[in-house]
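Attaching a single structure in structure tokens format; questions to follow.
Of the protein chains in this complex, one is absent; all others appear in place.
First chain written, first letter: the chains are A, B and C, and each begins at residue 1.
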Amino acid sequence: MGSNGTAPIPGTTLFDGVQAQKGYALNKMCYSFNDADNRATFRFDEVGYMLRYGLSPEQIAAIRKRDVLALLALGGNVYYLAKFAGILGLDVQDLGAAQTGMSKQAFQDRLVAQNLQPASWGGHADARAAQWQESLAA
Amino acid sequence: MGSNGTAPIPGTTLFDGVQAQKGYALNKMCYSFNDADNRATFRFDEVGYMLRYGLSPEQIAAIRKRDVLALLALGGNVYYLAKFAGILGLDVQDLGAAQTGMSKQAFQDRLVAQNLQPASWGGHADARAAQWQESLAA
Amino acid sequence: MARIVGGLTTSHVPAIGGAIAKGRQQEPYWKPFFDGFVPVRAWLAEHKPDIAVVFYNDHGLNFFLDKMPTFAVGAAPQYRNADEGWGIPTLPPFRGHPQLSWHIINRLVEREFDITTCQEMLVDHAFTLPLKLFWPEGACPVATVPVCINTVQFPLPSAKRCMALGRAVGEAIASWDSDSKVVVIGSGGLSHQLDGERAGFINKPFDLKFMDSLVSEPDWVTRYSIHELVEQAGTQGVELLMWLAARAAVPGPVRRVHGNYHIPISNTAAGMLALEPVA
Partner (left out) sequence: MARIVGGLTTSHVPAIGGAIAKGRQQEPYWKPFFDGFVPVRAWLAEHKPDIAVVFYNDHGLNFFLDKMPTFAVGAAPQYRNADEGWGIPTLPPFRGHPQLSWHIINRLVEREFDITTCQEMLVDHAFTLPLKLFWPEGACPVATVPVCINTVQFPLPSAKRCMALGRAVGEAIASWDSDSKVVVIGSGGLSHQLDGERAGFINKPFDLKFMDSLVSEPDWVTRYSIHELVEQAGTQGVELLMWLAARAAVPGPVRRVHGNYHIPISNTAAGMLALEPVA
């Protein structure tokens, strides 16, 4: 159940109050990466920097492992985590590949293949979201 | 005319967009006085501190003269100016006396005298605001 | 479902903080003010709320003009008081209640209130002093949810909008799946003006009528525009919006448990009300 009582969307964690509470320290650290000096300080001593921001042991481990799915589960918000990814020199397709367990090339190919979708809208109960899940399961 | 096309209230400047634009630098400086180190820095070199915050020459002069009415006219907001008054060790009755041209004792006496107002409400067009103006003019 | 045991409203003059710190409650200047709280403490001892939702206005501690919200709701595990620049003593942090905060936030956005959500938030004298007045002994026994209404920079939200906010907060609390008891606090006013040649303005008949209206006719004051409220109650008297929001959060008709009104404390007509729902 989502925070507003609606069915969850597979493969998706909405950044709601529950996640925002879990991830506050983690996100605050990532927000600090807007500043180049902070990025350099983090690179120099990752664990020290994380401890100063009060990250949990699980969050520290997930940052060390560059485990994006774990960071999301631990309250990370994609907009702030993107700044962490920036430090690592990863783009959003690297992240997409990492999260879906695909190679970057396969992830990119799948993006291009999205263009083959029909242009016509199937009405109120559009089947696209369900189709997507099926294609993932296949 | 007030910013929303209503008649002005005598002796009163509403802190609206017009004032907020004029006073941004001044108010930002006063907001910094929440911090004790900043208060000490200001005390040590008032003009240098004001120049760093980009105050206008008129605002600098009004701060130097501790001229509260001028500071309000120049876009100062009472909530932030109160922090400047705090540096000077002035309380709100000192400020009230300074703004009304009364002695502090006279200002305090007038406050106590407010208790003599009638307790009954005169209806929609209450005369209290008008009476106050007359008492000031008298 | 959670239950709102009542609404408490009070002025929050900073000097109160100094008077408490220096133990002046029984001096002639302060006694008529502090004595007003004694019956309310008895009422609180009887009803024992678990949580206080506090409508207050920030005076330039947590918010500056770079990001000035109309309505802000705290969602932090604790709220720190801090130096406001004029040396009133800083109080220890207050416990938050993130679960109730998020419940209120979710309901308010659903009801089309465009709030600012604060997972970290400094709270000033307007938040801390009422808690200290209602619970003077030791650590504050209630968890808290701060709801901040802009009175710093015009345009301010109308009385009608603040009343709607209060009502929506009350309905959110009442829909919260918990057996907690919640008290709603409104902190501000009554009539006073600190700035300009009109400094020292106080309007006793207006204040008394307003206090009365919260029991007899809660939407009475919504007939006035913000401009008219400043005219009647002074530039800072407009803080009565906090009283209105707190009253509106208490469901249905209310009964006056206790009240007090005293002129002057500092430059202010100091008022206090304790209201409870008519069972």
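As a convention for this text, contacts are C-beta pairs under 8 Å (C-beta built on N, C-alpha and C of every residue); 3 or more make two chains touch, one makes a residue touch a chain.
All of these numbers come straight from a predicted model, not from anything done at the bench.
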Among the chains presented, those that the missing one touches: A, B, C
Chain not shown: contacting residue from C:Gln25, C:Thr117, C:Ser178 or C:Thr222: C:Thr117
Sole contact to the chain not displayed, among C:Pro32, C:Pro69 or C:Pro141: C:Pro69
Chain not shown, touching residues in subunit B: 3-4, 16-18, 20-21, 24
Contact set of subunit A toward the excluded chain (per top definition): 2-4, 6, 9-17, 20, 24, 27-28, 30-31, 33-36, 39, 68-69, 72, 77-83, 85-87, 91-93, 95-96, 99-100, 107, 110-112, 114-115, 117-122, 124, 126, 128-129, 132, 136
Interface residues of subunit C (partner: the chain not displayed): 63, 65-72, 105-106, 109-110, 112-121, 153, 155-158, 161, 164-165
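Quick note on the criterion: only the chains that are shown with their structure count from here on.
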Between the pairs A-C and B-C, the one where more C-beta pairs touch: B-C
Centroid distance [mean C-alpha coordinates] between subunit B and subunit A, Å: 49
Chain centre separation in whole Å, for subunit C relative to subunit A (CA means): 40
For subunit B, residues contacting two or more additional chains: none
Where subunit C touches two or more other chains, by residue: none
